[in-house]
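Yeah, one chain of the complex is gone here, protein chain that is, but the others are all in their spots.
Every chain is named by a letter (A and B) in the order it is written, and numbering of its residues begins at 1.
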Amino acid sequence: MIEFKNASVTYRGGVRALRNIDLTIHDGEFVVIVGLSGAGKSTLLRAVNGLVPVTKGSVLVDGKEVAGASTADLREIRSHVGLIFQTFNLVIRTSVLNNVLMGRLSKVPLWRSTLGMWPEADREIAMQSLERVGIVEKAYVRASNLSGGQQQRVGIARALAQEPKVLLADEPVASLDPVTSHIVMRDLQRINRELGITTVINLHFLDLARAYGKRMVGLQAGELVYDGNIADVSDDTFREIYGRAITPDDIMEMQG
Amino acid sequence: MTQGARPAPPKKSAVPYLAVAAVIAFTVFAARQVGFSLSQIVNNFQTARDFIGRFFPPDWAWAKENVPGPMIETIQIAIIAAIIGCSVALPIAFWASKLTANNRWVYYIDKWFLNVIRTIPDIFWAMLFVTGIGFGAFAGVLALIMFSLSIMGKLLSETIDSADPGPLEAAKATGAGHTQAVQASVLPQVMPNYVAYALYIFELDIRASTVLGIVGAGGIGRVLEAQRAFFRFDRIMAIVIVIFVIVFLIEQVSVFVRRRLV
Partner (left out) sequence: MSEVFRDTEAPLGRPEAPRGTRWIRWTVVVVLVVPSIWAASGLGISMQRILEAPADMWRIIRPMLRPDFSYNQVFERTLPKVMESLYIAWIGTIVGALFSFLLSFAAAKNLSPRWLTFLVRNLFNAIRAFPELLLAFIFLPIFGLGAWTGTLAIGLHSIGTLGKLSSEVIEGIDPGPLEAIHSAGGRWPSVMRFGVLPQVLPTIVAYWLYRFEINLRVSAFLGVIGAGGVGAELVSQLRFRNFPAAGTVLLVTICVVLIIDTVSSMIRRRIITGKAGEEGPTELFDEPAAVGVL
């Protein structure tokens, strides 16, 4: 369970990225977060695993406080939270399998990961993660030789290899074409359904949010302005969250 | 369409002219200090010609007996120093980069350390080690380790500075410790550069190693110094030619391998 209690994030220089967020996400939920660029979506996600520390209030993951946690505690929390990036953030010089094995870093000692002597059990988990996203045959291919969609699936596999309780995705399909975006969104949906992993996804495109979201949270200028069932969402809801009319830029199917 | 008023031309400053004048003045002054003398070169041409005659023919007979041993020692010194120096430089380079240093303190101390080490020429290191632990190859090895370390430290840390921080963020997000995250995400990125630098540094080490012996740190330099004392320039010429050939060969191999790394 993820809880934001009156959480605020103010960056150095005075930018208030999050203001007094109160939000509770229960285990197994599938939540999409929408909002304009700069509304605080990325900050919200990174506050969950402490990559961005909250400056006021608290963030709790399964009852453990993230803000001000010790280095060891923070690592423990992070090992249960998988993060998927818009820019994939793979190590492109090395193989797909090595990238996915990065998800197991917190579980193996330094000397093993440095020498590449991963225990059989961890290799097995990595392989299974690749199978779950359907690209295991690329396991030994150099990451730079994959398409965008394939790289993102490696990113998902890496997060899955952590055997996480929570999956966070920061605009995971923003760099992908529509067809691949649907595949990735469906993968995330399926993972949530089959493995029961709490999933929180930042989305830029509103049609995707409507198509895949179950619960939707809307952010505007760092504040939580909407939190409800996707079925109740209309174009007016989006207009309110965005503070302006919807444009074709906000709809994926209207791109390119 | 009417244009606005013409802009005023930028003010001509006297600074560039002053700077050039200062540079020229300093140059003339310095030239006098070092005893710059074209006439000396011209006058010495005849003496130079005589001396050059004493360099030839190179004394190969003597060289066959007395050069291979010390030359091999020279190469051995360079190999060990390059391997140890470049290995130790790995963590030092990572600590000297804002991207991968564990914290501010480590970064500043390490940077300062690298800067100081870089200012001391390799020969000075050799002299220090010779004074401290005695004549011989060990001093040479230690001196070149400091030398290799300082160069690799600077080159590699600058490469790390421009590495992609994204994978590092991803690694940290999985809960990995700092060193683990850096090793898994940044090290693979800089590996090709590291190997290229190591080969380059090995070349530099070979060159430096040939002369370290002059201050007693082992290798062919010792022989050079001895022959100079006896004015046996023909033997010195033989040594110099051998050095040249070996350095050239190693350089070719190194350049070849580095090109294939691209």
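Here is the rule we go by: a residue touches a chain if its C-beta (ideal position, glycine included) is under 8 Å from a C-beta of that chain, and two chains touch if they have at least 3 such contacts.
All of these numbers come straight from a predicted model, not from anything done at the bench.
Interface with the hidden chain, as seen from chain B, comprises residues 26-27, 29-31, 33-37, 40, 44, 47-48, 51-52, 54-55, 72-73, 75-77, 79-80, 83, 115-116, 119-124, 127-129, 131-133, 137-138, 141-142, 151, 154-155, 158-159, 192-193, 196-197, 200, 203, 207-208, 210-211, 214-215, 218, 224, 228, 231, 233, 236, 240, 243-244, 247-248, 251, 255, 258-259, 261-262. Residues of chain A that touch the chain left out of the display are 127, 131, 133-134, 136-140, 149, 179-180, 183, 186, 190.
Methods note: only the chains that are shown with their structure count from here on.
Centroids of chain A and chain B (each the mean of its C-alpha atoms) stand 47 Å apart. Residues 166-167, 169-177, 179-181, 183-185, 188-189, 191-192 of chain B touch chain A in their complex. By the touch criterion stated above, chain A contacts chain B in their complex at residues 49, 51, 74-83, 85, 87-91, 93-94, 98, 102-103, 105-106, 110, 113-114, 155, 158-159, 162.
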